[in-house]
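For this view, one protein chain was removed and the others were kept in their places.
Note that the chains are named A and B in the order they appear, and that numbering of residues resets to 1 at the start of each chain.
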Amino acid sequence: MPGLYHSEDIPKNISRFCSSSLNFKAQSTENTSSFNLKLPKELQPLMANPLPEITEQNGTDQKKPKLEKEGGKETDLRSTALQAKARLFRVVSYISGDMKVYGEWMKERFLVFQFFDWVLRGVAQVMFVNNPLSGLIIFAGLLLQNRWWALNGFVGTVFATISALILRQNRGSIAAGLYGYNGILVGLLMAVFSAKGDWYWWLLLPNIFMSMTCPLVSSALASINSRWDLPVFTLPFNILVCLHMVATGHYNNYFPQVLIQPRTSLPNLTWSDIDFALLFRSVPVGVGQVYGCDNPWTGGIFMVALFISSPITFLHATIGSAVGMVSGLALAAPFGDIYFGLWGYNCVLACIAIGGMFYALTWQAHLLAVACAFFCAYLGAAIANVMSVYGLPACTWPFCLSALTFLQFTTETKTIYKLPLAEVTYPEKNLDKFRKMKKAEKAERLLRKKNEEAAQEEGEKKRQLISGNREKPLLLENAKADAIEIQMEAPEDDLNEETPESHPSEGQGE
Amino acid sequence: MPGLYHSEDIPKNISRFCSSSLNFKAQSTENTSSFNLKLPKELQPLMANPLPEITEQNGTDQKKPKLEKEGGKETDLRSTALQAKARLFRVVSYISGDMKVYGEWMKERFLVFQFFDWVLRGVAQVMFVNNPLSGLIIFAGLLLQNRWWALNGFVGTVFATISALILRQNRGSIAAGLYGYNGILVGLLMAVFSAKGDWYWWLLLPNIFMSMTCPLVSSALASINSRWDLPVFTLPFNILVCLHMVATGHYNNYFPQVLIQPRTSLPNLTWSDIDFALLFRSVPVGVGQVYGCDNPWTGGIFMVALFISSPITFLHATIGSAVGMVSGLALAAPFGDIYFGLWGYNCVLACIAIGGMFYALTWQAHLLAVACAFFCAYLGAAIANVMSVYGLPACTWPFCLSALTFLQFTTETKTIYKLPLAEVTYPEKNLDKFRKMKKAEKAERLLRKKNEEAAQEEGEKKRQLISGNREKPLLLENAKADAIEIQMEAPEDDLNEETPESHPSEGQGE
Partner (left out) sequence: MPGLYHSEDIPKNISRFCSSSLNFKAQSTENTSSFNLKLPKELQPLMANPLPEITEQNGTDQKKPKLEKEGGKETDLRSTALQAKARLFRVVSYISGDMKVYGEWMKERFLVFQFFDWVLRGVAQVMFVNNPLSGLIIFAGLLLQNRWWALNGFVGTVFATISALILRQNRGSIAAGLYGYNGILVGLLMAVFSAKGDWYWWLLLPNIFMSMTCPLVSSALASINSRWDLPVFTLPFNILVCLHMVATGHYNNYFPQVLIQPRTSLPNLTWSDIDFALLFRSVPVGVGQVYGCDNPWTGGIFMVALFISSPITFLHATIGSAVGMVSGLALAAPFGDIYFGLWGYNCVLACIAIGGMFYALTWQAHLLAVACAFFCAYLGAAIANVMSVYGLPACTWPFCLSALTFLQFTTETKTIYKLPLAEVTYPEKNLDKFRKMKKAEKAERLLRKKNEEAAQEEGEKKRQLISGNREKPLLLENAKADAIEIQMEAPEDDLNEETPESHPSEGQGE
């Protein structure tokens, strides 16, 4: 447990200066989160990017030397170019990924600022991004789309986070925005599908009620999904928005919904009518539709937000949206739906989830992500047709169901590695972890092999000694030296103790 | 294990005089149920009020002294008033709660009488009440409403119980009526929704078939829900009645159902038309609708039956019905539906389940129960709209789903304590257990703390002894005395061994 004996090494600003005001128990939260084992098992499935502290502990021992090294570097560097590059790299490391350093720094601030950080992370978590800057950019995109929608989304996130605090959910999860992302979707989509138009202020009432129910439903679903080490994705949002929409329906005096009806005639489909510019534009629109936005600029802004945090996420979002568009064409969907991005948004989410987020990004996992996007598009058409019977949109049910299916599936190959839910952070870091694990594993295997050989030879040597016959002492020495060398190559292996064979779902099968 | 060394203390009439006729194995059943551990795990989720014997064991050691005390009291008492009060209290204790004493006394009777007891308990178990007297009163209420419906309900309960015996289900669960309550609902609601009108005798055939399937479906669902320590509620009834209704449908020659269709136009809603008398009356009607009855007197009788067994249950039933009515008004429901109690019955059940039945009744749990009632009302509207597509009523799906969600949710606060399913009895007793547990826990914590202090001081004393410096021996003595005193205060702690931290779902997570 590196977290135990290195605790004194943790920079003071991280572990000590906790905001002791407001009876927040931040210290105890931190302590709890230092050790994976203490984390309530039920909450883990919720954590796409669990606690900054968890990953913190793993990174502590490397981080300190790195900081020192950097300090040393700065004095040694002669060329300004190199210096600038290093600085740039550092700046990028501050704003990319999950902005851990910023998160730590935030802990010293006032609760209001912290809360704002949580809300922004919640805004971005819809796309599995645990990054307040991305959240801010996404929120800007929402404002560009429609200010009333953005307001509803904001109210949803805020009240979902407040409700999670009231219901005493895991502080680390709240801080990662994991209780906010369903809230923003609930708020946004209730506004989008309301037939009363913009600025119908009464809508805020069911919005607040449903947002506040989010953490409760999330927690309940997490208790179930944790049995299979699965996340809850946007299931709470799907459940609650569908619940609201079908409870009120189109024929309601207070909260009517837009009218959605099943298709009852053959759509007119002439391939000559196709507009390739709109088809191309449907890729960013598809990304935007994750938040219910049809403005291509908004979609573009979202893509920028994704790129800042994680280029791999950005890449898979783009691929997903394109796959959705192609699937729509293949399944004879009306072109209007494709242009409007309705075929893209589920595939975007599914492709991100499988491609690097919950699986380590090998090329097999990448292919699986593309397959999942295709499956998701098919499922999307199916669910849209089923839901239209009740006057409901498809929401993100297709994404949830397809991603859960692809995460639940097991295989005997080791190149498709599903990360334990508690260790999921963001694709780049996940990949890094996976590689280190592989390396450590390889080194260990080699070492064991050499040791065995050495032991064999030693045994032989003894026998030879007895028979007075000494020949191969050098070989043994070589073997030992090799083993040590290999072990030196993989010193960053903070995952040393973990065996890659312990596939979570296999372990749980017992 | 108090059950082990106190076994000789169990009154003879309880453990010995088992009806050995009819090869009933009552003795072995009793033995089995003496130890919680031996209970088949799969059956526990079914047990709202599991076996009288289980709770018996916990209560054994206290009960005997209580009886002795009471015996002693009677000779000592001088004023007749006090004596009358004590007698009244005892009479009340005989007919309230789960009527354990009566249940034990029943074990010596003929099987037919026992069977009648089980059926009556089954009638009341719809409302989580394990009390034959309440069952009798509820049945009287049903007769008042409609004798054909009452007959169908009776047939349903009887055949469900018989089927459970044939399928060799747990005898304790059968005796608690846990295999009967789905039967009565199946019988009643099949009669209520039949389009052939009253006294269509052929209806008894599917009624008997479906009632007899109840225990099987109950058992299967219990196997699944037991993984999360959740009860099955009225899910078997929901499944089987929906199955029957949708299998035959409105357009059937033999068993047609009343026509239920989705709403296709805006209801006319003018607030000036509202009738406050009917609105007020909808509270008892809502309680009555749990059994499909719209007669307010029947609803009132049901409320009396609840009050007899458990005032807390009665209170939450009333609150739930009121919450449902308010929700109906808030969501623009047609007034007719609200007056008819359709918005109330699910909330009644949900509010009872969360408020004191499966959670210990703290004020946080009470608030949670009210929140659950609101959520349930919302869900009720949603499910009613969804089901109407298939020509089905909402049944009690909304109650089941909302209560399961609220039971499945986890929190870090200790004031919301979910009782292990096997220990659930009735709200008053649950609360009593919870308080004792808390007390015992507190005493233990204090004792440990004092012990630690004492140990510290003893260590200090030794050091002081060595240095020849003696000053604080009295403090230590005081600490010890205090600890003993505290332990004396909580002697009834039959739950001493249990740690409150062992939240069932956490333990099962491994």
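Keep in mind that, in the parts below, a contact is a pair of C-beta atoms (placed from the backbone, for glycine too) under 8 Å apart; a residue touches a chain by one contact, two chains touch by 3 or more.
Quick caveat, the model's predicted, so the values are computed rather than measured.
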{"item": "Candidates A:263, A:442 or A:462 - the one touching the absent chain", "value": "A:263"}
{"item": "Touching residue (missing chain; options B:101, B:329 or B:389)", "value": "B:389"}
{"item": "Selected from A:95, A:136, A:260 or A:389 as touching the chain missing from the view", "value": "A:389"}
{"item": "From B:226, B:313, B:364 or B:396, residue that would touch the chain that is not displayed", "value": "B:226"}
{"item": "Interface with the unshown chain - residue positions in subunit B", "value": "40-43, 167-170, 209, 213, 216-217, 219-224, 226-227, 242-244, 246-249, 251-255, 389-390"}
{"item": "On subunit A, residues whose C-beta touches the chain left out of the figure", "value": "227-228, 263-267, 269, 330-332, 374-375, 378-379, 381-382, 385-386, 389, 404-406, 408-413, 505-506, 509-510"}
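Operating definition for what follows: only the chains that are shown with their structure count from here on.
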{"item": "Averaged-CA centre spacing for the pair subunit B and subunit A, given as whole angstrom", "value": "41"}
